[in-house]
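Single-structure report; data block below.
Every protein chain except one is present and positioned as in the full complex.
So that you can tell them apart, the chains are marked A and B in the order they are listed, and the count of residues begins at 1 in each.
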Amino acid sequence: MAETAALARLMQGNEAIAEGALAAGARFFAGYPITPSTEIAEILAKKLPVLGGKFIQMEDEISSMAAVIGASLAGLKSLTATSGPGFSLKQENLGFAIMTEIPCVVVNVQRCGPSTGIPTATAQGDVMQARWGTHGDHPVIALTPASVQESYTLTVQAFNLSERFRTPVILLSEEVIGHCRERVVLPDISELKIIDRKKPPAGLARYNPYEPGADGVPPMANFCDGYRYHVTGLTHDESGGPTTDAEKAERLIKRLNNKVMDHLDEITMTESWMTEDAEIIVIAYGATSRSAKRAVKMAREVGIKAGLFRLITIWPFPVKEVTALCRQAHTIIFPELNLGQLIGEVERAARNETNVVGVNRVTGEMITPDEILNKIKSQVKVEQHAE
Amino acid sequence: MQNSAEKYLRTEKLPHIWCPGCGNGIVLGAMVRAFEKLGCDQDNTVIVSGIGCSSRAAGYMDFNTLHTTHGRALAFATGIKLARPEITVFVIMGDGDSSSIGGNHLIHAARRNIDLTAVIFNNSIYGMTGGQYSPLTPTGSRATTAPYSTIERPFDLPDLARAAGATYVARSTSYHAAMLTKLITAGATHKGFSLIEAITACPVSFGRRNKMGDGYDMLMWQKEHAVPVEKAKDKTPEEMRGKFLIGELYKTEAPEYTDLYNQLIRKSQMISREE
Partner (left out) sequence: MALEALSALPLVSVAINQFLCKGCGICASLCPKVLKMSSSGKVSVSNHALCTGCRNCENHCPDFAISTMAD
């Protein structure tokens, strides 16, 4: 058969997330209508049953998160999609999935908050909620797509990471990415690397559901697949049974966190553009990184040594990479569609040795390249006086 | 000497955490005997529970057991059942767990008529947290959050479930343990959303605070206040004052959610072939 060139398509960001989920093997969606993510539910309501998958619109976001966890425990790759208000409601059960190590994907298409905010306007204000929305010391993996193409590929990656590390993965999109339409060339599903949860060997005399492998990740038997065991949000030991033993509690909490932090090489995704000799580096993620790229390009055109470092994985925060950039550049500029959230992580990495400056907007509109360029220019003058 | 229920219990986890005389163990025993009657395949049965004294039951049962978050057991169970309809799913909740924080999920699970068997351990109190009243606590009862006794009217849980769409509704008590086993067995056999309320006793929190005596005295209270639905027919309203009905209260047939969804899958596949 002739090698058919992959067809380019015009696709909406939310549609790309739905298609990416199907490509990743997701066969269960539970959700609740909320702008600006509802298209994901609508598309999956149509496409999942055709594949023998299951779609359900639950009574609220809390039950949607619960149903996703139940379905995943029963063996189906599962996801939910929401926006700020729904993301807030899902936090307790998100924490349950983290504690019980049940893989699933939670898509949050951010909108202008707080509270009801401007439902149809874009923002990046849920970044810290993605990290600390649920209570207690817990790990989080959160990815931020900056295009429709990436909305597809990162959804596949989100499922892979959730299955690999037996933990929920948050896909932190935003209204402008979710609703815009762009040209995409979807890879053939056969080309995609798909990871499935590691299973225990059959026929074990005793299956300890939370006895970790060498990588800290316990093999996972789906419910009713040959092993009977207990799952609880209570602090538990290797057998899955509840415990209040101090040493076991510490061991569990540290394992949950180390399971992610020890594998940053597999989790951290970033993109550097013209940072090799950059004196001013713009760090950005999501839609804002596109304005930043244009600003860096314009700065280079006027002889300013600027560079862009794009975060794709924002949690765990790429401390190592950002620390290196802080040593290289005299100024880091961090544009965000919030009043400054992830910038705090950069300041921690910079340890006051580097000038860290934000460009912030909470108007529901994009930060323009010119705004970032002006900030770059303002920082250049500061550096010249110093000579 | 083996207890007949041993086959279905994680005996290494016993003794359980419930207080002496607590009715939860009796209700759990009735449930386990229902499993015996049903010949439950433990490898193909999931028991989902919420949070509270009753919900610790899942940990003692040798099944696939899921001890979830407060009020959300039915939502987790819906996910499991829809994902794999061939799995038999029981849900254990307390009175507050099911009708207070879990009320929204209760009425929607009933509305959907998804094939779940919910057993509500109703001891009229939040026992785990030390004795607060719940939406099923009888008016005028004392609790730590009702020092002047409750002014609220409790739900009639079976009525609520029936009105929301449940297709099998029954009630029994920890005293009427044999009847409870029968009703749980019938509920599990019924295809659709089944709710069995088990009036049970909390001597340490509810009983003590309401001067109802010990575990045995509270069983006797249940015996005197429960009226089998067949006997209630020839009782005057006056005779029924302060009493509650036990037995099979409502039963009907309606399409079951996962059956309907399987039909939807076939329909969607037919349509997509035509496109």
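Just so we're on the same page, a residue touches a chain if its C-beta (ideal position, glycine included) is under 8 Å from a C-beta of that chain, and two chains touch if they have at least 3 such contacts.
Everything numeric in this text was worked out from a predicted model, so none of it was measured.
Novice: Determine which of the presented chains are touched by the chain that is not presented, and list them.
Specialist: The chain that is not shown is in contact with B.
Novice: Out of B:Ala34, B:Ala109 or B:Ala177, which touches the unshown chain?
Specialist: Spelled out, the listed residue whose C-beta touches the missing chain is B:Ala177.
Novice: Would you mind spotting which of B:Gly23, B:Gly52 or B:Gly187 touches the chain that isn't drawn?
Specialist: B:Gly23
Novice: Quickly run down the residues of chain B that touch the omitted chain.
Specialist: 1-6, 9, 14-16, 18-26, 29-30, 33, 174-175, 177-178, 214-216, 219
Just so we're on the same page, only the chains that are shown with their structure count from here on.
Novice: Express in whole angstrom the distance between the two chain centres, defined as the mean CA positions of chain A and chain B.
Specialist: Each chain's C-alpha centroid was found; their separation is 38 Å.
Novice: Looking at the complex, which residues from chain A come into contact with chain B?
Specialist: Residues of chain A touching chain B: 28, 30, 46, 49-50, 52, 54, 56, 58-60, 62-64, 66-76, 78, 92-93, 96, 223-224, 226, 228-234, 241-242.
Novice: Give the list of chain B residues in touch with chain A in this complex.
Specialist: For chain B paired with chain A, touching residues are 10, 13, 42-46, 48, 58-59, 62-69, 72, 74-84, 87, 104-105, 108, 261, 264-265, 267-269, 272.
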